[in-house]
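FYI, not all chains are in this one, though none of them got moved.
Chains: A and B, in written order; residue numbering restarts at 1 for each.
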Amino acid sequence: MATVRLWTDEDAQADPRVQAVFADIRATRKSDFLNNFWRALANQPEQLEQTWAALKRVMLTPGELDPLTRELLYIAVSTANNCSYCVHSHTAAARAKGMTPGQHAELTAVIAMASHTNALATALQVPVDDAFEVR
Amino acid sequence: MATVRLWTDEDAQADPRVQAVFADIRATRKSDFLNNFWRALANQPEQLEQTWAALKRVMLTPGELDPLTRELLYIAVSTANNCSYCVHSHTAAARAKGMTPGQHAELTAVIAMASHTNALATALQVPVDDAFEVR
């Protein structure tokens, strides 16, 4: 269904850069499973390298938001952007990081609520209050 | 700039339903400030009542996600939905609930990263892996 070929592990042997990223993804995740997103990106080795490096930095660098919260945010953005692939993959990732059914329910409730008030604020073209502006 | 009139507190005195919601917002938030979103919704008293009731339930009911995490999710959805008003108001709300500059930076990093991979997955039309489907 993709607009590009999905690279098998065998295909990856033809390109050391692709092979290296595939290996690092597996090592980082401690899992042999490699999902289609990376197999599709393999057609563009530089994009593959850059995207994986950025994703590791943004999602795995220790910081002020814990890894599960970052996954929940990823699902929220992917839902609002309507990326079917990303909603699937990051919901699975969130579960792997411990998301409970109750957290999933609250997450979707916030997404739905925000979509509701986003639409109202846009339909009524509510002007931003002075108090919300940072100067 | 709105497509409807923004109700002043004086206007609200003409409609007991509007007056009651305005009072409950102020009591719940322990603040006299009432932002334009509610002043615009006042033109549609039923929508005002329903939206405020739903927002209280979704954002304030104790649950498995803490109030600040819910605000961060709200900002994420509002950004992806491109609701200028909502990004402003919920960024202010998140700060009021303790969002640090570091958390804000990590939040925007995740939003940007997700937007980046959402676009790639869509451009390449990556098919969902069987492993991600729930049956």
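The rule we apply is simple: contacts are C-beta pairs under 8 Å (C-beta built on N, C-alpha and C of every residue); 3 or more make two chains touch, one makes a residue touch a chain.
Not measured: the values here are computed from a predicted model.
**Q** All chains share one sequence here; work out the copy total for the full complex from the 2 shown.
**A** The complete complex, not just the displayed part, contains 6 copies.
Note that in this section only the chains that are shown with their structure count from here on.
**Q** To bring chain A onto chain B by a C-alpha fit, how many degrees must it turn, rounded to the nearest 5?
**A** 180
**Q** Once you find the CA centre of chain A and the CA centre of chain B, what distance in Å lies between them?
**A** Spacing between the chain centres: roughly 21 Å.
**Q** Sort out for me which residues of chain A touch chain B in the complex.
**A** These residues of chain A touch chain B: 1-4, 6, 33, 35-37, 40-41, 43, 47, 51, 54-55, 58-59, 63-65, 69-70, 72-74, 76-81, 83-86, 88-92, 100, 102-103, 106-107, 109-118, 120-129, 131-133.
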